[in-house]
Structure formats: C-alpha cells, structure tokens
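See structure below.
For this depiction, one protein chain was excluded, whereas all remaining protein chains were kept in their positions.
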Amino acid sequence: MRTMLELDQLELRLDEQPIVTDLALTLAEGDIGCLVGPSGCGKTTLLRAIAGFVAPHAGTIQLQGETVATPAHQLAPEARRVGMVFQDIALFPHLTVAENIDFGIRRQGAAQRRHRIAELLQRVGLPQMGERMPHELSGGQQQRVALARALAPRPRLLLLDEPFSGLDAELRESIAREVRDILKAEGITALLVTHDQTEAFATADQLGVMKQGELHQWDTPYEVYHRPATRFVADFIGRGVLLPGRVSGIDRVSTVLAELRGDLPAGLNPGDPVEVLIRPDDLVHDDQSPRQGKVLDRSFRGAYTLYTLELEDGARLPCIAPSHHRHAYGEYIGIHLEMDHLVVFPQDGEDVAGPG
Amino acid sequence: MAVTAAPAWRSGALVALALAFALPLLVVLGSWLAGPSGNWPHLFSTVLGDYALNSLVLCLLTGTGTLVVGTGCAWLVVVYRFPGRRILEWALLLPLACPAYLIAYTWTGLLALEGPLQQWAPFPLPDIRNREGAAMMLILVLYPYVYLLARQAFLTQSGTALDVARTLGAGALERFTRVALPLARPAIVAGVALVLMETLADYGTVKYFGVPTLSTGIYRTWFGLGDHLAAAQLASGLLFTMFVLLWLERRARRHRRTDTDQKPPAERQPLTGVAAPAATVGLTLPVLLGFVLPALQLIAWAADDAGHLLSAEFLELISNSLLIASLTALTTLAVALTLVSSHRLLPTGLRRLAMRAVAFGYAMPGTVLAVGVVWVLGWLDGGLNDTLAGLGFAEPGLVFSGTLFAVVFACSIRFLTIPAQGLEAGFARLSPHMDEAARSLGGRPWSLFRRIHLPLLRIPLLTSALLVFVDTLKELPATLVLRPFDTNTLAVRAFELASDERLADAALPALAILLAGILPVALLARSLGNRDDAHHA
Partner (left out) sequence: MRWTLLTLLSLTLLAGCDQPGPETDNGEAAAKEVNVYSARKEALIQPLLDRFTEKTGTEVNLITGGADALIERMESEGEHSPADLLLTVDAGRLYRARQADLLQKADSETLRNAVPEQYRHPEGYWHGLSVRSRVLVVAPDRVPANAPSRYADLADERWQDRICIRSSNNIYNQSLVASLIAHKGEEATEQWARGLVENMARSPQGGDRDQILAVANDLCDIAVVNTYYLAMMHNSDDQTQREAAEQVALRWPNQNDRGAHVNISGAGVARHAPHPEQARALLEFLVNDESQQWYAEVNNEYPVKEDVAISETLREWGDYKADDLPLVRLGENNDKAVRLMDRAGWQ
C-alpha cells in the first residue's frame, strides 16, 4: 500500500515553547489513523501543522511523497488538499447546508457540484436538509454536515480534530462508527485526534498515543492495547493494573497470582523486580480456582460485571465476570490468569521498556 | 411574551423615550398632514431631479468608496503582518477627527493653482470642486466608520471559519469575500449606513463645492423660498430613502445568522515580497490624505496664530466643546442601551418600531433638526409658562430653549443612531442561546442585561461613545443655533471663520478640533488594540 502521510523528526513550537518533539509516523493510503492522548499533549497542534497552519520548527511533513512542509518552506493550507473537520464544527453560519458543502467545490461544473452535494447529503444521512441553515440543525447533524463539507472536494487526507467532543456520550460511539463507514466508503485517508479511546477504537486502523509532545506508540489498536509500548500507554489505554512480580527465568515472571510465561524486554535478569500489566479480560472468574480475591467493588455493565478484587497481599485487580455471576461485597471468588500477551515493565520506573 | 410580561409602565416609558428622540422624524412626517406644498410643481419641473441625482450619485460613490477603503484596510490590518501595521491600525482612525467641511477647505487650499502641491506637481492637479470631488472628501473622512466597525467584526470573528475555508482550498481573496465579509456584514452595513446618512446630511462640503443635493435643496427651499412645508417634505423623501435601504438590507439577511463561536482568530500572517511594502503604502494613503496633509496645511496656516492656543478664551472654547461632547456621548449611550437592550430582551412590535424611528436623526441636515428642536422646546417652554402663570406662579421664562440642555438634546438626537447601530450589531454577535442559558438560570431580564450583555458589549459601548464624542466635537449647525449666549465651541469658531473665507484664521480652532479628536481616537485604538479583549468580548 502506498504511503499517504509521512512525518519525520517533526518538532513543533508555539511561541517558542516546544509542543511536539521528534515525532515520526506514516499513514497508508485509505487508512484511518487516530491519535489519542490527554488534552495538552500536542495532538491538535500536530493536526494544524499537517493542515498547514503551523510551520515545523524541525523535520518534514510529506504527503504522497511530496514534501509539503519543512522549517524553510511550507505549502499554504489551501494548496495542500488536506481537509479538516474542526473541534467546534464551524459551519459557515451565513450559508445553508448545501452552500456549506458547496464551498470547497465552487470551481467545478454546476451539474457536478449538484450531484456531489446530493451524494454527500445522502451519505451523511441528511438527504432533505440541503436548504436548512446551520443553526436549525442538531449537534450531530451539524457534525455530519461539517464532515460532508470537508469531504466534498475529495481531499487527499482528512484531519478530524476531536470531532465528537461536542456530542453526547451515547451518540459518540455510534457517530464515530458512522464516520468510519463514511470515510471508508469515500475511500479517504484520515487522521483523527481524540482524548476518548472508545472513539479511537471505533474508528482507527492505526492508533497512536501521545503524551507531552511525544508519540509513545503508533500501531494497530490491537497491538496498542495488548502490547503497550510504554507504561503510559498501558495506563492510558484500557483498564488495567500493574502487578508487582520478579523475573524468574529468561521468559518467565513470577507474581502473586501465578508464574507467567512470555517474551520479556531485553536487559532483564532473573531476580529483577518488574511489573506486569493485567487487563480485566486477562483475569478470568473461575469458581474452581484456588486463587481467590475479595470483592471490594462491583459495577454492573449489562452483559458483564466488572469486579474490583483484593488479593491476600493487598494488590487490587479488575476482573470481568458474566453478569449472571452475582457476588456480594466481601465475598471471596476464585480467579485465574489467562494471558495471551505478557506485558512487563522494569520496576525502577523506566518508561521505555517494550514487548519483545 | 409568555415568559415575562413587561409592566405596562415600562413599555410606556420606553415608547416615550423613543418618541422624544424620534422627534425629527415625527416633525418631518407630520409635514404631510398639511397636504403637499404648492411649490412641488416648481421643484419637480426645475431642480428636484438634480438634487436627487446628485444625492444618489454622492451616496453611491461615498458608500462604495468607504466600503472598499474601510473594509479593505480593516481586513489587512486584522489578518496580515507588515511593516507599520501596529501604527497604521490606529492611525487609520485619525481622519475621523476631521470635519468634512474642513477637509474640503484644506484640500481646496492644497490643490489650488497657487497652492503648495501644484508647485511641485509636474502636471495640472485635478479640480476637486465638483460632485466626484465632494465624494472623495467624504470618503476620506467617513471611511473610518466602516473601518472601525469592520475591524471589530473581523477581530471577533471565529478564526476557525477562516481556517475551514483554507482547508477547503479558498485563497486569501476568496476567504475574504466568501467568509469574512459575509460574516462581518451586519457591522459593515451599520458602518456604511452611518456613512450614507452623513453623506445625505452633509451640507458644508457640497455647499462649498457647489453641488446641489437634497440637503442643500432643503435649506434653499426652506430659507430661499421660505417654504417650511416643502422643505420638511423634501426631508421626508430623504428619510424614506434611508428607511428603504436599511429595510432591504435587513430583509436580505433575514434568515442568515452571522454569530459565530468566538474562537481566537488565526495568527496574523506575514506578507511577503512586494505585498508588504504595498500594504504599508496603501494603508498610509488614507491617513496621509485624510489627516496628515490637511493637518500640515492647517499648521502652516495657523503658524502665526500659535500664541493664542493657550489664551483663556481658547481654553474656554475647548472646555465647552469637551463638555458638550461628553454629555452627548453619555446621553446617547444611555438611551441607546435602554432601547436596544429592551428590544433584545422583550421584543415587541412597538419597541422594534421605536428602534427604527430613532435612527433617522443622523440623516437629517443639522439645521433642519435644530429648527425642529427649537420648535419643540419653544412649545414646551410656552406650555410650562402658561401653566405656571395659570396656577398663579411667576413665569420661569425659557427653561429649555437656549440652554446647554437644548444643545445636548439636539446632538443626542442626531447621533443616537451610532450607539444604537453599534449595540445592535454587538448584540447580533452574541448568540441568543446565551440569553436563553442565562434566562434558564433564573436571570431576570435586567440582571441578564447587567451581568451578561453589559460586560460583553464593553467594546461596542466604548466605540460608540467615542464616536459620538468625536462627532459632537465636529457638530456644527445644531450647536450654532441652539447654544446659550456667549457659548462658543471649536467647531463654531472654525466654521464661522472658514465660511467667511478666512481659512488662515480658522486654522487654529480647526487644528484644535483635530487635536481634541485625536485623544479619543487614540483611546479607541488602544482599547481595541488588545486582541484578547476583542475576542473575549
């Protein structure tokens, strides 16, 4: 697959403050990339740099092999053919829905434009809304119009900055899926930033996690979830705890629950103290198991119940159990570990260990 | 309104207030009750066509000119970085301090065959004393109205809207014409409307340049033919034109909203290559032509007189001018706030009408307005004296006529539309959801106004107040006719001397008007210079 976007050694600054440092990533044509990270991590600035609103302090931005930005030279945003959906939607309030969508394709023929507008309205599920004014639409509808508007000129790359943050939580995931379907149907390459991992998992082919201007990991959502590159990624993505343990062999770690086998990061010697990432789905409820944990808390989630258990040594672990298994507070329940991927970090707090 | 029914007395008081300030409109419209004047056939067959044509062309030229200059300058200053931008940003307001008749006199002097410029110019300079020249003069001093309001609108516009346009492939010009301009439209229209009204009411410039317009026609009909009726009816034609224009504009953007989320505007982009010096030169031109050159000419004329600048008499001129100007600014602000906010909070047909009605004082030639005020105050005084005499008290004489009250009242009627329009445009940019949010939080209209609107409208309030202040400084005909004994202002003094063709003697008070105008203009610029202020407002 051809590469659409390639960032290399990118450094961005605002008012001389470094916002993004030494960032590299590639996004293949047709893929949907997603950057997550806490607010202030520089992800919006990164999008604005790709769109052309922020000039790089160092490094390059390439689109389809064409260098569009270096510290010395930047292609103007209007010449990049990079669409962007902004966090605040920003529909033009003085234009109708159709006129908003029409904005970027004014140079095309009238019939072609009409067709494109109708097609997009259909695609975003607002076929009859062309003559409405933006303020007459709901938030979700406005979001879709903003998407249609950005898609209309068929940009090479579409950037979406926290596109769902203005929507209520229930809508978010469904709209995120819908957006993914629309993007896929349009065959468009997109890069989306969010602080919400649900959205990220719902849309991304490639997922990146950023913290304080650094990209900690750039991989498939599965890999990011199951093989987090850093303690921060492990902590930020998915629910989980770090259970103390000790290296007991080249490929094994002993913990209070069990001895676990898997690839260890390089540089660890037997006897070294480590921490092991335990996801709720790694811990299986098993009434037969001799290992037991005391129910500290439980939270009913419909299909399953999420328990917080306390082990003998005081360690607390999350555990998912089918919701028809009902246990009271203080009750001891059996558990056992069923891990596909062993994720281990050295205990000295180094944040650079990775899966083998 | 189902939510809160306004107490009847409050509506009544508002209507009374609006009525008082709609006085000129009423007097003028009332003139038709007496039936058409017998002079109409004469006017129709002779001069009316010229009056109307000249006024129309003047409005077209001045309107277009100020639109282009004002909006263009505002756009460049807000969006780009180029050498001198920070100075030009406020210097562009300077011509505001110059009364139109003064700039007409000084430019005539500058361009005269024996004048300073012709000595340097290798070609014959154009004659400006014609209709097009009058339009030029008016553009030079009136464009700041459009500039000011447009700049404010551009500054508070959502920067994201422009970014969106860029990502959709819109180049610089397209972003301006297709996004920024339409979004700033209410403010720009308000600015151009002020300009058109000033143009229609202008008397000094067109008279000096010998261009017969509706405004000089009204004078001529009134005083030359001695026909009050025809004059008032002519004036009503003028007001009607304004009314139709404003109504058409409102209709055109009936369903279109222009309020945007107020996100910080995009970074100013540096201009590169020849564009940067070109912008600097281009933006210096209006300042140069509308302020610097006339001011230099005035300084040259006034050089001999400079000693009088600190004389007691001159200081009195200045303090009178400042007093009248500040009181008028305060009055118009208070009245406009009352009317506009009550209209926003509890819109009713009556209040809407009141809003429209008060706007027309601006389009009235000053003397006509002054005479209207003279009539009404005379009538009030007469009534007061008769009533008191009837009750057996001593007659108090003239309580209203010939006092500062009369002057401030007339100036307030004349300039009320500035804060009214400014505040309306300001309100238009506040999302109605905000009102609803505040109301739903249990805010009563008054507390909503005080706690939400007033702080958010700080900038338009200040802008309007300073505009009224500067305008009143320049105001002439009403002050001239209505002032108390021995009360002179700078404008009165400058005009008396200039109209007596003693330009050199008029130069000193004229310069003082410019100087007195610079201070508020600088304040204006300073208060608006802060971008943070602007988009938090």
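In order of appearance the chains are A and B, and numbering begins at 1 in each one.
Here is the rule we use: a residue touches a chain if its C-beta (ideal position, glycine included) is under 8 Å from a C-beta of that chain, and two chains touch if they have at least 3 such contacts.
What you see is a predicted model; the values in this text were computed from it and never measured.
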Chains on display which the left-out chain touches in the complete complex: B
Sole contact to the chain not displayed, among B:370, B:413, B:491 or B:524: B:370
Hidden-chain contact residue, picked from the options B:85, B:151, B:220 or B:474: B:220
Interface with the undisplayed chain - residues on subunit B: 42-43, 45-47, 50, 108, 112-114, 127, 129-130, 207-212, 216, 219-220, 222-227, 304, 327, 330-331, 333-335, 337-338, 367, 370-371, 374-375, 377-379, 381-382, 385, 395-405, 408, 477, 480-488, 492-493, 496-497, 499-502, 504-505
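We take it that only the chains that are shown with their structure count from here on.
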Interfacial residue positions of subunit B with respect to subunit A in the complex: 158, 160-161, 163-171, 178-179, 182-183, 185, 253, 255-261, 263, 266-267
Complex contacts: residues of subunit A adjacent to subunit B: 51-53, 76-84, 86, 88, 90, 92-95, 103-104, 133-135, 149-150, 152-153, 155, 159
